[in-house]
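Omission of a single protein chain aside, the complex is shown with its protein chains in their original locations.
Here the chain labels run A and B in written order, and each chain numbers its own residues starting at 1.
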Amino acid sequence: MTAALVGPGEGAFAAPDAPSAAQLGTATGSATGSATDSAPPEHRPRRTLLDRTLKIWAILIFAFLFTPIVVIVAYSFNTGRLLAAFTGFGFDSFGALFTKPVVRDAVLVSLKVGVVAAIFAALLGTFAGIALARRPGKWTYWFMGLLLLVAMTPEIVDAVALLPWLVFLGQDLGLGIFNNGIVRLVIGNSVFSIAVVTYLVRARLLGMPENLEEASADLYAPPMRTFRKVTLPLTMPAILAGLLLSFTFSLDDTIVASFVQVSGATPWPVYVLSAVHTGLRPEVAAVSSIMLVITLGALAVVGIVLKRAGDSSAEIASTMAGG
Amino acid sequence: MSHASNQTNDTAPLRILADQAAVPGIRRALSRRGFFSLAGLAGAGALLAACGKGGSGGTGGGTDTGATATGGKLEDTLSMYSWGDYDAPEVLADFTKQLGPKLVVDSFGSNEELISKLVAAKGTGGYDILVPTGAYIPQMVENKLLMKLNKELIPNIKYMDPAFLNKAWDPKGDYSICKAWGTTGFVYDKTVITRELKTWSDFLDCAQKEASHKTSVLDDPKEITGMYFWANGIDWNTTDPAHLDAVEKFLTGTLAPHIAAFDSNPGTGAIPQGTHALIQVWNGDARQGIIESKKADKWQWVLGAPATELWMDNWAISSTAPHPNAAHAFINFVLTPENQLKNVDYIGYHTGAKDIEEKAKAENFEMLDLVFFTPEQLATMHEGTVNSATERTVDIYNKMKAAASA
Partner (left out) sequence: MPRRRLPKYALALPAWLWLIAFFIVPVAVVFWYSFGYKPGLFGSHANDVLSFDRYIEVLTPTFFKTFLNTLQIGVAGTLLCFLIGAPVAYWMALKAPAHLKGLLIALVLVPFWTNFLIRTIGWMIVLSPEGWVSQAFQALGFNPVSILYTRPAVLLGVVYNYLPLMILPLYVAFDRVGVVLREASKDLGASPLRTFTRVTFPLARPGIIVGVLLVYIPLMGDYITATVLGGAKGNMVGQMLASQFQTAQNWALGSAMAIMLILITVGSIAVMGGLIVLGTMPIRRRNRVRLQEVSV
C-alpha cells in the first residue's frame, strides 16, 4: 500500500521536466502570442541548476506531506494494543471493520455524509459561483463578504450555534427532516464547503471569456440550453474539484459533527476523538488505510471520467487549486 | 419528576430562540407532543421544567410516572451514547445475540458535550443509555435529563461492590450505577528522575527541577488545580477565594513555565513514545501506555498522595429514552460478573464489581496494581463536584496556559 501511495508521486518527479507542447498549451495567461521554443541556449545551464533545486525542494516537501501517512499505513499492521506502540506485524487490526459494528458504522456515516455533502455543496456552490462570475453587481461584495465571514468563524461557534437551531427547526417547527442524523451532518459540513465551491467555480469562469455563452445566446438558444450546453461544461472541472475538496473537508470535520450528530450517526472523526479516552488501537490506523485506498480509488475514477470527457488532467489540476 | 406538569419554573426567565409572543403557542404544541418544554431550549443546563414521557417509541416503556420502565417486552433497538471504544465488542455483540435488541453506539468526547447536546437536543438525540461522569449527575438530574432506574429490572446489581454505589452525587443510587472508575496519579521516567517521587508535592517540585519542560499535565482545569490542593491538604472542591487565589498564583507564576504539554491521554502517545519525563495521568491510561512501552521498566507509576481524585463513569438512562426496557435489560446484562470481567480486560478500568480483583488475577491480566487499589488507598480518593468555583477554575486554567506558552 505504501508503494501504491508514494510510487506514482516519485515516478512523477523522475520524469523529464522539459516544457512540452502540451504544457505550453495549458498556459492560461493573457499572452496570445504563438508558443515559442524553449529558452535560448545561453540560459540553459543556469535554468537547469535552478530547475534541479526546485525539483529537489518539491520532492522534499512531498516527502514531508507523506511522512505521517506512511507511518500510519505501516502501523496499521501493528498487532499490539496501542496504535502508537509497534509490537508485532499482522493483519489483525483490519478485522475491526468486520467485527466492530461501531467502527464500520462510523466509517460508513462519514463516507455517506462526505458524498452527500460534496454533491450538495457542489450544486449550490456552482450556481452561486456562476452568478458571481457572470452577473456581477453590488450584491457581489455582500456575497463575497459573507463567504469571508464563513471562513473566519471559528468552528466551535458554528457548532454551538447550529445545534439549538437544528433542534428548534426539527422539534419546535416540526420539520422532521432536521432530526435526521445524515441531514444534520450534511448541513454542518455544507456551509464551509459551499463557500469553497462557489469560490472555485467563480475563479474558473473569471478566467474564461464569455464569448461562447454570448454566441449561444445570440443564436437564440434558450437560456437553459446555453447553460446546459455551454456554461456547465465550461465549469465542470471546477465542480468536480469542488466535490473532491468538500469530500476532503467532510472527512475531517470533528467539532461541528460532534455537536450536531444524533443517535446512529457518529461520524468517523468523532469516534476517533472519543476513543482516545481508552487509548487508540491499531484498528483506527487500519481503517484509515482502507479509507485512503477507497478515496484514492474514487479520485482515480474521477480522473478517468474527466479524461473521457476530454479534459486534460492539467486543466483539472488548475481548477482544483482554484485561484 | 412528573411529566408535563409544571412546564416552566415561574421564577426562572424563559430563554428561547423564538419570539416572546410565540412562546405560549409553541409551549402548548410541545407539551402535546410530550417533549421537553421550551425553558432553556437553547442553553446547556438552563432550567428544564417539564419532563417528557419516558419514550414515545417503546412498546412497554414510558410509564405513567415517567420515572422508569416497568418491564415487559424489550424494544427492537437500543441506543447508547458513551465514550468511544468503552465496552468490549464481545459484550455488546452478545447482548444483541442473547436478548435481541440491535445496539447503536455513539460517542462523545466530554461530559460538557454530552450535557450540552442533551439539553439542546430536547430528546431528539434518541439516546437510551448514557455514560456520564459522577460529578455531572446532579446537574443532569436538575435538568431532568435522567430517568430513575427501576432496580427490579436490574437484579444483577447484586454483583456490584456497595463501595462503588450510591456515591455523593447520587446518594440513593436512583439514577446511576458504576460503569468504571479510576483515579489520578502520575508516571515518571526513572532514567531522568533518579530520586523517588511519592506525592503530589514531589510531582510539583520535580516539575520545576529535573523535569522542567519535560512535564505534561492533564488538559482539564479541575485536574490541574486539584494537584495543588491535594498536595497542600486542601479540599479540591474548595470554593474559598483565598484558596483559589493561592492556586492561581502558584500555577501561573511558578508551575506554568515548566509545563511542556497539556495532554489528557498520554497513554495513547506520550508514555509509549517516551515524550516526557513526568506525566500526570489517569490510572488506566498509564497502564495501557506502560504495558505498550518498549522501555516499560523505565516508567514508575505513583498514585497521587496524600489525596487524589476518584472519578466514576456511570450507567444511566436518558429521561427521554425511546427504549427504556431494553436499556434496563442492557445494564442488567453488562453487570454479570463474566461481562464485567471482559470489560475490565478491554478498557483497563475497575468496573466496581465485587471480587473482580481475584478473577482478574486468576486470568493473569497485566499490571493489576494500576487497576485495583487497597481500601487504604481508596480512602484517599475523593470525588470532584461541579460548583461555584468551576468558572474561576477555567479562568485560572486559561491564565496558566497563557503563561505556559510564553
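What we mean here is this: contacts are C-beta pairs under 8 Å (C-beta built on N, C-alpha and C of every residue); 3 or more make two chains touch, one makes a residue touch a chain.
None of these values were measured; they are calculated from a predicted model.
Engineer: Just to verify: which one of A:131, A:185, A:239 or A:265 makes contact with the chain not shown?
Structural biologist: Considering all chains, including the one not shown, the answer is A:131.
Engineer: Mind pulling the chain B residues that touch the left-out chain?
Structural biologist: 13, 15, 17, 40, 42-47, 110, 112-113, 116, 139, 142-143, 213, 216, 220-221, 256, 259-263, 268-270, 273-276, 294-295, 386-388, 390-391, 394-395, 397-399, 401-406
Engineer: I need the residue numbers on chain A that touch the omitted chain, in ascending order.
Structural biologist: Residues touching the hidden chain, for chain A, are 5, 8-9, 12, 15-17, 19-20, 22-31, 33, 35-36, 38-40, 43, 46-47, 50-51, 54-55, 57-58, 61-62, 64-72, 75, 83-84, 123-125, 127-128, 130-132, 135-137, 139, 143, 146, 148-158, 160-162, 164-165, 187, 190-191, 194-195, 198, 203, 207, 214, 217, 223, 244-245, 248, 251-252, 254, 268-269, 272-273, 276, 280, 284-285, 288, 291-292, 295-296, 299, 303, 312-314, 316-323.
In the analysis below, only the chains that are shown with their structure count from here on.
Engineer: Chain B touches which residues of chain A in the complex?
Structural biologist: 80-85, 87, 99-102, 105-106, 160, 163-165, 167-168, 170-172, 174, 179, 258-259, 261-266, 270-281
Engineer: Considering only the defined contacts, which chain B positions touch chain A in the complex?
Structural biologist: Of all residues in chain B, those touching chain A are 17-18, 26, 29-30, 35, 38, 41-43, 79, 81, 83-86, 89, 92-93, 103-109, 113, 116-117, 120-127, 264-265, 267-269, 272-273, 284-285, 288-289, 291-294, 347-349.
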